[in-house]
Each structure stands twice: as C-alpha cells, then as structure tokens.
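Quick one: this structure, given as structure tokens, is what I'll be asking you about.
A single protein chain has been removed from this complex, and every other one stays in its place.
Which chain is which? They are A and B, in the order written, and residues in each are numbered from 1.
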Amino acid sequence: MRINPRIINRFVRMGLNVQAYFTVGILIIIVAIIFFKGFPHVNLAFILSFPEDMGREGGIFPAIVGTIQLALLSILLATPLGLGTAIFLTEYTKESLFTKFIRFGVESLAGIPSILYGLFGFIFFVIKLKMGWSLLAGVLTMTIMILPTIIRTSEEAIRAVPRQLRIVSYSLSASKWETIKKVVLPAAMPGILTGIMLSIGRAVGETAAIIFTMGSSLRLPLSLMDSGRTMAVHFYILAREGISMEKAYGTAVVLVLSILLINILAYYIMNKAIARYS
Amino acid sequence: MLFRQWAILLPLIAALLSCSGASGDKPGRKNTVTIAGSTSVMPFTEKLAEHFMVDHKDFIVDVQGGGSTAGIQATINNTVALGMSSRGLKGEEKRLNTITICYDGIAVVVHPDNPIGELELEKIRQIFSGRILNWRELGWVDRRIDAVSREEGSGTRGAFEDLVMNGREIDDGTMVQDSNGSVKEVVATDPYAIGYISMGLVDKKVRPVSIDGVQPSIKTIKSGRYKIVRPFLYVTNGELDDQPKRFVDYVLSNEGQQILRNEGLVGFYD
Partner (left out) sequence: MIDRTVFKERFVKWVLVAFALSSLLFLFLIFIFILSEGLPLFLKVGLKQIIFGMKWAPTKGYFGIFPMIISSFFVTIGALVIGAPLGLSCAIYLSEYAGKRTKMLLKPAIELLAGIPSVVFGFLGVLYIVPLVRNYLGGSGFSLISTSLVLGVMILPTIISISFDALVSVPRTYREGSAAMGATKWQTISKVIIPSAKSGILASFILGMGRAIGETMAVIMIAGNALKIPTSILDPLRTLTGNIALELAYATGDHRMGLFSTGVVLMVIIMVLNYIANFGIKRKIAK
C-alpha cells in the first residue's frame, strides 16, 4: 500500500519539528530546574563568603576564586603555546610527514577523556613531581587538556584565511611575521577566539581532571602550591555526599550562569571581530 | 587594534596574578598543616580544623580526602604532615607512627521505610556476598536487595571485610560508591537499599540495623557489645613537627574529643 508521499512529508516535517523542540525543551528543563531550585540560595553573601560546616552553610567564595584562577592561568599558558604551534604548523612549515605526524597526535589527544588527564596529572604532577594537590598541578593538567583544542581551532582558522590576503601583503613588501601579525591573525581571530572560549568553558566545567590534581581543600588558594576547589568540584562533592541540596543547587546556578556568560561573551567578541576584520 | 588591547591587558592580568600566586613558602606566612587521607575521617578532621583555627588564627589546617591508602602514601612521601586512616597499617606502612584519635563504629543501614530493624551477622554476610538476593528471603517484599559497598582500597570497606565478611568476598553485583556520604545518599533514597557507613554519619536519613541484637550506639561501642568498631588514626612519618603537633594535641584534648563525641564518635579515652 503506497502512502501519498506528500502526506509522509507532512508527518515527517511535524515529527522533526517536535524532536527539535524536544531537544531544546530538555535544555530548558535542565536550566529551569537548576535556576528555580538554586536561585533562592544565591545572593551576595553566598558568592562572597566562605563555606562553613563542610559546605552546609556559608558561601562558595573560595570555589569561585579557584575556578577563575584555574581557568585564567590555564588559558594564559595554553594560548601562546597553542596559537604559536598553529602558526608554526601553517605558516612556517610545508606539508610533510612531520606535520602529518603532529596533526595526528593533536587529533588523537583531542578525544582523550578527562579522567585520563586526571590519572596522568595525579601520578605525574601531584606525586612524581611532588607538587601535591595544588593549583599548579591543576593548571598544568588543564593546559595540556585544552592545548589540542586551541591548536586545532587556531589552525583551521588560520588556514581559512584566503591566500590572496597574504599575497597582497607580501607584495606590499611586508615581512612574514608582519603579514601574520597584521593580516592573517586578525582575519583568523573569530575562529581562534572560538577555540579559546570553548576551552575556558571546558576549564570551568571540568571535574574529573581537577579533583585529582588540584584537590578538594576548602581553603582559599592564595598561591600556586595551595590546593583548592573549583565550583564544579565543590558542586560534585556537595551533591555526591548529600551535604546540602540547597547549596548544591546554588553552586550549580553560579556554575551554569558562568558558562552561559562565557558563551555570550564569546558570541559578542566573535561578532565584533568578524565585523571589524571582514 | 585588538592586539593593542591585548598587549595592555595581558601584563595587567599577569601582574594581578603574580600578586596572588607565587611559590608556597613565604616567610611570615601562617603556619600550615596539611592533612590528607581517609574520606571517613575527613569530615571530622574538617570540623576539628574549623574549631582549631578559630582559636589559633595564625594556623591554616588544610584537609584533603583521597582515601586511607592515599593519605598513608602521602605521609610516607612527606607530601603531607599528617595522614588520616580508617584502617590499620599493613606491611611497609607499619614504619609510620600511628595516633588513635577516636573510635568509629560501622553501621549497616537501610532506608527509614524498611521495616527490618534487626539482622544476624551471618545474614548480613550472605547479603553482601550475594547469597541472599531478595528482601523476600528476609520477610519483606519481593524486591531485589540493592546492596551498596565502598570501593576496593577504602579503609571502611577493609574494616567491613575484616569485621563482618570474615573471609567471604563481597559480591561483584553490589553497587559501589566512593565515599560514606554517597553510600548514605543511595540508601536514603532507595527503599530497597542496604549499605554500611561510618556510624558518625548516621542521621535521620537512614536507619541503622541491630546486628545480633545489638543496636549500634556510642553506649554499645563503649561497653564492647557492638563489635564492628575501628580506630580512626592519624599517621605520621617519624617525629611530629611543632605545628602538626599543636593540632594533634588539640584533637586529643578534652575540647577536641568533645567535638568528636558530638559528631557521634567514641572518644579515645572512653
């Protein structure tokens, strides 16, 4: 029995529509639950005060600071390294076995699950290099984690810059580095920034790699060798141990809000960069 | 233009961070005592640390988890001043000094709605070794028993295996959670669950089961009737330095012991 294809078409269109909105619906539900249950507990005191009684009372200030320190330092370390590598790979080398090898390595590492970074960071930085659970161990581990992403997105962005731009620049007697600095990089900026923003988001939300390297101390990390928590780690511990549902939801709100803000900031910067350089 | 902005921002950020971050040993800094180890002992050490730091504002007591084994290892490697352990030392670890700070019972707990209030030790053994699989066999509903255990390497599990399982292995089908708190959470939310946790953690969310007629409580532990008890230890590598010693003295003092008692543990001197 052959059904009129037009009818099938109509049904399918409806079905796909429903599924798309269902997916968005899931997101909305997740965000809604977190916000409705958590927002009442988020206030200035929550953000600025210290946790008491293992986190049952008080705020999450040290966790917020820990998150900022981790994300910022990791990006500061990974961006020059990653961007530099990407520039080197695209502008200063020819396609060869060497570059293929590097690219293969970067691709492979991009998929490594975070727990393996945690395993590596714990045994290598915390124990073998005797850093103990520390901000430094966490930052180094996180840097290695986000390096492949930054290299990959930067490389793609730089490659996407049309050859004409470079040729014109050289014809105006600009040197190689001048060309890169003033022509190629600005044009590739949106893509590069995407990679950076993605990585910041990852650093903020990451737990498995951080809990084993930065530790889970409730203190405010005041130096590189101090241990501390990030919001994600704090949230995980609160939730897992059933210490306080309210504080857990509250932490989740701040966490998700931060990521939302990073995403929005990313869009804004990207659009500005596109507007400016195209 | 973007570059120029970055060129200004970057050194600023770097300067900001260098104020907050440098190597850890600055003179005139507060006394720091790092403690790491058993997740069972950790909440109580945290509590003690909180009170200790109120009276000693020049001290920072940094408490980490990681597990008894990790804490012992860290002590051997001198990465921490004190290790916490909820099990006895084995083999090579024995060269460390141990300080018993209190005793903790291990309570077998069920959901508050579970009518079974008493179990024989042998029955508990059979539940966790996978021989009794259904609550029906114990006189309750026809539902599978959701047994929860700790992970291999946990001090609490080690103590449970020594004191309860008596050589029989915990079944592969039991669920595993990696801290007392999360075991408690599972039992608190699943009416058909049963698990073992540190007695100091028992509260209204779960109900402890009497074992062979003995209800776990501070009284029964002190009197020796409740036998599933293990010591909480601080381990040290050699002689204690001054700062950790101050903290340990506090823990062993009347005030420290009272804090532990308030949390449901049995003091060292009791």
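Going forward, a contact is a pair of C-beta atoms (placed from the backbone, for glycine too) under 8 Å apart; a residue touches a chain by one contact, two chains touch by 3 or more.
In this text, all values refer to a predicted model and were calculated from it rather than measured experimentally.
S.K.: What are the shown chains that the omitted chain is in contact with?
M.R.: Per the contact definition above, the missing chain touches A, B.
S.K.: For the chain left out of this view, which of B:Thr45, B:Thr75, B:Thr174 or B:Ser198 touches it?
M.R.: From the options B:Thr45, B:Thr75, B:Thr174 or B:Ser198, the contact with the absent chain belongs to B:Thr174.
S.K.: Sort through A:Thr23, A:Asn43 or A:Asn271 and give me the one touching the missing partner chain.
M.R.: Looking across A:Thr23, A:Asn43 or A:Asn271, the contact with the absent chain belongs to A:Thr23.
S.K.: Please identify which residue in B:Thr34, B:Thr69, B:Gln126 or B:Thr236 touches the non-displayed chain.
M.R.: Once the missing chain is taken into account, the touching residue is B:Thr69.
S.K.: At which residues does chain B meet the chain that is not included here?
M.R.: Residues of chain B in touch with the missing chain: 65-70, 73, 144, 146, 151-154, 169, 172-178, 186, 189-190, 192-193.
S.K.: Go through chain A and note every residue touching the omitted chain.
M.R.: Residues 5-6, 8-9, 12-13, 15-17, 19-20, 22-24, 26-27, 30-31, 33-34, 80-82, 84-85, 87-89, 92, 102, 105-120, 122-124, 143-144, 147-148, 151, 175-177, 201, 204-208, 212, 232, 235-236, 239-240, 248, 252, 255-256, 259-260, 262-263, 267 of chain A touch the chain that is not shown.
Everything below uses one rule, namely that only the chains that are shown with their structure count from here on.
S.K.: If you average the Cα atoms of chain A and of chain B to get two centres, how far apart are those centres in Å?
M.R.: 33
S.K.: Using the touch definition up top, name the residues of chain B that touch chain A in the complex.
M.R.: Touching chain A from chain B are residues 1-3, 10, 13-14, 17, 20-24, 26, 34, 36, 43, 46-47, 50, 60, 62-66, 73-74, 77, 79-80, 179, 181-182, 184-185, 188, 205.
S.K.: Across the complex, what residues on chain A touch chain B?
M.R.: 52-54, 69, 72-73, 76, 127, 130, 132-135, 181, 185-186, 189, 215-219, 222-227, 240-243, 273, 276
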